[in-house]
Structure formats: structure tokens, C-alpha cells
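Structure in C-alpha cells, see below.
With one protein chain withheld, the remaining protein chains of the complex are depicted in position.
We just call them A and B in the order they show up, numbering each chain from 1.
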Amino acid sequence: MKIAVCAKYVPEATAARRIDPQTKRLDRSGEGALNPFDVNAVEEALKLGEAAGADDGEVVIVSLGPERALDAMRRALAMGADRIVLVADEAAAGSDLVATSRILAAALERESPDLVLFGQQADDADGAVLWAAVADRLQRPLISQVADLTLEDGKVRGKRQTEYGYDVIDAPLPAVVAVSDAINEPRYPSLKGIMGAKKKPQETLSLADLGVPADEAGEAGSRTTVQALSDPPARGDTVKIEDDGSGAEKILEFLQERKAL
Amino acid sequence: MRPSDFPPPFDPAEFVVAPGEAEIEVGVLIVGAGPAGLACAIRLGQLLEGAPELAERLGDVPVAVLEKGKQPGSHLLSGAVVNPGSLRRLFAGRVTTREMPFYGRVEHESVYLLTSRRALRIPTPPTMRNGGNYITSLSQLGRWLAERAEEAGATILPETSGHALLAGDGRVRGVRTGDRGRGRGGEELGNFEPGSDVHARVTVLAEGTQGHLTGVALQRFALEGQNPQVWALGVKEVWKVAKPLDHVIHTMGWPLRAAAKYREFGGSFVYPMGDEMVTLGMVVGLDHSDAELSVHDLLQELKTHPFLRKLLEGGERVAWGAKTIPEGGFLSLPKRLHAPGLLICGDGAGLVNVPALKGIHYAVESGRLAAEAAFAALQRGESPGRRGALARYDESLRESFVWRDLRQVRNMRQAFGRGFWLGGALAGAMTASRGAFPPGNVHAEPDTDQELIRTGRAASYPKADGKLTFDKLSSVFLSGNQTRDDAPNHIRLQREVPRELAELWTNMCPAAVYEVAENGVEVTPSNCVQCGAITAKGGRLTPPEGGAGPEYKLT
Partner (left out) sequence: MKFLVFLEDHEGRLQKDSLGVLSKAASLGGEVEGVVLGSEIEGLAAEAGRFGAQRVHVLDDVLLGAPLPQPRVDALENLLRDRGFDAVLFAASVLSADVAAGLAARLDAGLNYDLADLVVEDGKLVGKRPALGDSVYADVGWTSEPCLALVRSGTFEPAESGGSAEVETFESRLQDFSLAATMVERAHEESEGPSIEDADVIVAGGRGLGGPENFALVEELAKALGGAVAATRAVVDAGWYPYAAQVGQTGKTVSPKLYVAVGISGAIQHKVGMQGSGLIVAINKDPNAPIFEYADLGVVGDLHEIVPKLTELVRARKAA
């Protein structure tokens, strides 16, 4: 059984992130890492593979990003994934949901996996819900927000976490599943795993290799734009008061004023 | 009351285990991807290139480097002004300084004596002249050296800590790496991954200041020198600045106090990092006696000085970090830096020239020499486990400039134990006489043996304003520290201690790990940036699980 995990290379966490004032997008030129939410998807793929027990199983990481993303993706190999396929092409930079889903779908069609896994979201706040776009292009059934996943007899059963509680949804393979970070606690790569990671196959593809024309990728292939940056609306001044016995009443008033009740 | 009255529950014997079956075998195992460890890896790669038969005998992984941080550089921090000589020698002239990650040469420098309001320029002491040296971020230099080491064939293993030495029959056989995925009580969590026993023909400890296995090895093999090691704590920040700084600055004096009873030895540095950034830091010896001394807060106080405020005006803090520096110098060096199957390099060995504030080029040179000794001992007909097989390392170190430099300045730090003015005079005499005066060797006391006093020092620390001055917690955040909260406590410490000691630790720690509690001290280990200060003052830092701690980039 072949499982493909779509993983994203995201800029290093928190403090260092900047928006590039020229492109008005997140500056991705610095250090990056494997999106922490995708690590859950890698872990789930490995668990499903181990549960199935088959010797001919394969977990392949599929990603769209710059060449240096390979370094970060190796973490997945260290955990136990078998292979990386990275679509690295300058023409793909700046792809939005429409363009990214097109490219990923092409890479996934080439692999023809039984199951495609996504992580919950991208930690850089871009690319949410990519899975739904990819599932549509692949014309495969989709289950998202999955907090528990089992594989049985040619289908997957997922527990989908919604605002109202959990749905249980079945989808026949081949399918697309997006897992939530509640689904598992990712394993630490073993030392042997870290040492063996570099030797595993790492393929870099261009858009041409996928048959995706350059004008259907990157900014040219995108259908959304970022036009300007501005400061967020001011939170407003902090109102700070000393409690003179009427603190609770003042809070209630405030909540009523702001329609928070 | 002294910190040494409350020694930590730590027995080095816990961290020496008998080697069993080898889970992983490598040729040479280096612990620490800092300048010493990486220089060793690079030199070994060069030597093995010319010795393919030996390389093959060493197996699939001839050279492995363990790094407990997320990646090389994550736990590296220094000023830094680097003497490029060792690096040039390491690359045998094949890499020029232009290709090294430097921010430029030191063109101008000045030293100031600060009072609370003024900055008096004083002549640069000869030991501190930096002509021909380069400014760098050690974290970035580490990242760069790691790439060179990988190119030279080394395997770097990040997020992997060295937990215990594998030793038996009087020789070191390798290292047991640390477990990952334990809970606060030590229990195995769902994703528990046990450490591995890594066997190696030669183990090189390049762990840096307060190296855990280094401390264990020094004790186990009775390698300790005549003077105990002593440390200083450095806390630094990197700022984006509105106006470029064009020279290297060192300061002495304010906010440190000169009288001998305070034992406040140290000063500050301000270095340009290109045109857009500046790094500044405060370094203070940990033999200080005031329980309220906080190097982090002294750094914040320093920034309020008109001279520094002006430098930072319109700027923005972009990095923060802390690390200890071994300051015992020559007389605190271990009496031997090798044992059967074992070599010790860099800051872990104490190879720091305190008056010149230099250690990186000694680390690089010691790593290089360690590689050559290891290579020689791995030749056919020799065995690195044989007593004396690695003695060549100590011999070559003693013949090198490292030894010569350190010997020359050997008493300088101890002189400052007599206070700033007398110390300064003594230091001057030492420099002028090239170490001949005063004769003999001054004895140093361990940092834990200092009696604590209280002077209300904390009253002068500025309140954090979030623009120029900052509190400890937001600084820990800026260091990139995201250590999980339920990790086991990696700091060995007595918890029920007198209030004064709890206060000492609370003030001393730059990362707000300790808090005064009702009957002793409260510990929040996930804040720890592994600077090592606690080990100097009554506790014992051990490495937490691999990958934990700060993620320095610019320090």
C-alpha cells in the first residue's frame, strides 16, 4: 500500500518571521523547517503502514518548495518515510491555492498512491484547506479534520472533528485524508533513522517533469493577489481600572457595550 | 552561607555505564557541533581523504558529530571577535576569510570606563587589541562549519544529546545518547524513544562550557587540574540599529562595582554586525558575592547609560541569549586532556584567554590537533584504547600557541578577585612582564565557595519597558526556546534551601528557571537555555532531551 504525505516547508517559527515588503508575502528566504502539522500526517502514514504490516508498503513525501526544503523534509525520512519527491521550480514560487493544488495534484497523479494524507494546516497561515482543492482535482473522496483514522479492507474510516462533535465518515480507497494534530503524538526519529535518512531516495522534479506549463504555476497561475499591507485595526486603548467594589459591575457593563454577552 | 553548603544530588558515576552490545558503530564520535567539534570533524575528513584504507576500516560512518540542539548553531553563543588564524590553518589556506561567515574586520576599537553617567575612553590594554580579527556570530559560524564538515564526509546528528560515557576496563568506548519522550516524572510517554549506545574507536568531547560528559570524564579519569574551574556568565542581545556602528567597543566599570568585597569581575562588549546590526553583552564572573546580582538585569541597566542608549536609539532587539565562559584559564586546565579512547577540546577543557576574551580560535586549534592525534592512533598497529595512545594530543597542545598564550595570562583573572583597581594594576604588571610577574601561580576558589551577601542591588535594575529594556521571560521567548513543558527536570538541585540561596539562583539565572518558594526553590526547567550558570553555583546542569532549549541564530 502506497501512502503519499503532502508536506510543506515553512519558514522557521515565530520570532523571526517577516513579511517581504515587496512581494507582500511571507519572506521565505531564511531558514525553514518541515511544517509541524505535517509531522502528524507523516506519523499517521507510518502507523498505518506498520499496522498493515505489508512489506511492500511505501510512504512517500510529496512537497512543493525550494531545493533547500530537502534538508527539512529529511526529518520525515528519519522518522521512517521511504522517499521524498520535491517539486522545486522557480516558476512555482508565489503559487496560491489554485496553482499549488494543480502542481501537487500532478505530482500525486504521477505517484498514484492509495491514500494521500495532509496535515491540519500550514503553520505559516498559508495554504489552509489545500486538501479539498487537491481532492477535487484528483477526483477522490475526502475526509478532513480527522482525529482518528483506521484502515480496513479497501477503505478508510475517519473520525472528523467538527464544531458540533465528531462525525464518523467512510471513504473507499484511493482517498484523500487531512489529519488534525490531535490524531497522534509524532515519534522522535531514532538515531539509526537520522543516520539512514540521507541515503534514502530524494527526487527533485521540475514543472516540466509534471507536464505543468509555467503559466499555470506561480503568480501567473494564481488567481489571488496580495495588494497592500497595513497595520491591524488598533485594539483600542486599554482601559485599566482599580476595583473599588464595583469591578464586577464595570466588567458586565463593558461586555454589554461590546455585545459580548 | 555558601552555595557549596548545598551540593546537588549528582554522582558522576551515574553517567558512566559499561559498554554492552554496540547498537551503532562509528569511527570517531565527536560530542558537540561547535567550533572545536566541527574543526575536529573537518580535519579528520581531510586526513581520511588521503587514507582511504583507514576510512574503509572505520565503517559506514567514519566521523559522527552529536549535537544536542535542533541544529548546529542552535546552542552556540559568543560575542564574537575571532582570530582567523586557526580557521585559516584548519582549511590549509583553501578557504579565505572572505568565504567565512564574517561581518567584517575589526578596523577601530575603543575601551571605555563607564560611570553611571559618563564614558571615559581609556587606552586599549595590549591583551585586548583586536587588529586583524573578524567579527562573527558564533551561531552562524557553527552552521557554516557544519556544512563544511558534512562536505568533508562527517555525519552530523542533531537533536541528540550525549547522556553517559560508555567506559570499561579503563577506556572510553563511546557514548550513550539521551532518551526522548519522557514525562515530567521520568515516565515513558507514547512516543518514547530510548537513547542509543554509540560505539566509537575514539570519543572526542567538544561540548563547550560546562560540558556534561566532560565533567563526568574529568572526575572519572582523575584529570582535574590544580585550580578548580571558575566561570563568568555572559548575557547578550542583537539589535537592528538605525545608525551603523563602526568600531568594536569594550567597557569596564559601571554598572559593576569596584570594591573587592563584591567580586564583580567583568565588563561589556558592543560589536557591529555589518551596517544594520549590533550585538552587545554583559559578562560577569560567577564568583560574585551578591545574592541579588543578575547579569541579565545588569545588561538592561547598561543599556540605559546615555552612551549605549544613543547607540540603540531607533533600533529593535532581534535576539537574546546567555552562556557561561570558563575563566580559570591556564591554572584551571585539567592536568591531562586525554584518556584511553578519549580526547577533550575547546571550552569544555577551559581553553579561554580571559583578558583577550578569546576562545574560539583555541577551540578550533584544539579540535584540529585532536583530529591529528586520533588519526595517528587509528593507524595499523596502534589502538586508541591503549594507555598513552592519545598522548600526542596533549603534547601537540603544549607545543602550540594555545598553551603559550594561556600560560602568559595565567594569573590575570585571579588578580581581579582583589577588586577592579588593584586587579587592574596587577593585570597591567602581568601584561608588561609577559606573565613573569607576579611569579608563581595564584590559587582560585570555586564559585560555589563564595559567601553570599545582600546589598539591595536589585533596586537599581530598570523595570522592563518592552522597547529598550526587557524582562527575562520575553527574552527566553526571543531565544526561540519552545521546550515542551512536561519534559523531565534536567537540572540537579537541592530544592529545600535557605531563602538566600533560592534568591541567588533566582537572580543569577537569566532565563527565570528558578523562583523563590515557600521552603526553598521552585524550578521551571522548560525555560532553561542551558547556559550552565547553575552548575557554577550549587546545581548541576545535565542535557535535557535532544532538540530542547534555545534556537539561536544570530548570537
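The rule is simple: contacts are C-beta pairs under 8 Å (C-beta built on N, C-alpha and C of every residue); 3 or more make two chains touch, one makes a residue touch a chain.
The structure presented is a predicted model; accordingly, all values stated were derived computationally and were not measured.
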Selected residue (touches chain absent from view) among A:N40, A:S63 or A:Q145: A:Q145
Sort through A:E50, A:E67, A:E90 or A:D136 and give me the one touching the missing partner chain. A:D136
Omitted-chain contact residue, chosen from B:S396, B:S526 or B:T555: B:S526
Those residues of chain A which, in the complete complex, touch the missing chain: 14, 17-19, 24, 26, 96-98, 101-102, 125, 128-137, 139-145, 157, 160-172, 175, 222-233, 235-236, 238-243, 247-252, 254-256, 258-261
Across the whole complex, list the residues on chain B that are touched by the chain not included here. 463, 466, 471, 473-474, 476-477, 482-486, 524, 526
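Keep in mind that, in the parts below, only the chains that are shown with their structure count from here on.
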Centroid from C-alpha atoms only, then distance chain A to chain B, rounded to Å. What do you get? 38
Which positions of chain A touch chain B when the two form their complex? 12-16, 31, 185-192, 194-195, 198
Name, in rising order, each residue of chain B that touches chain A in their complex. 23-24, 61, 64, 155, 157-160, 177, 180-181, 189-191, 193, 195-196, 198, 477-478, 480, 482, 546, 551, 553
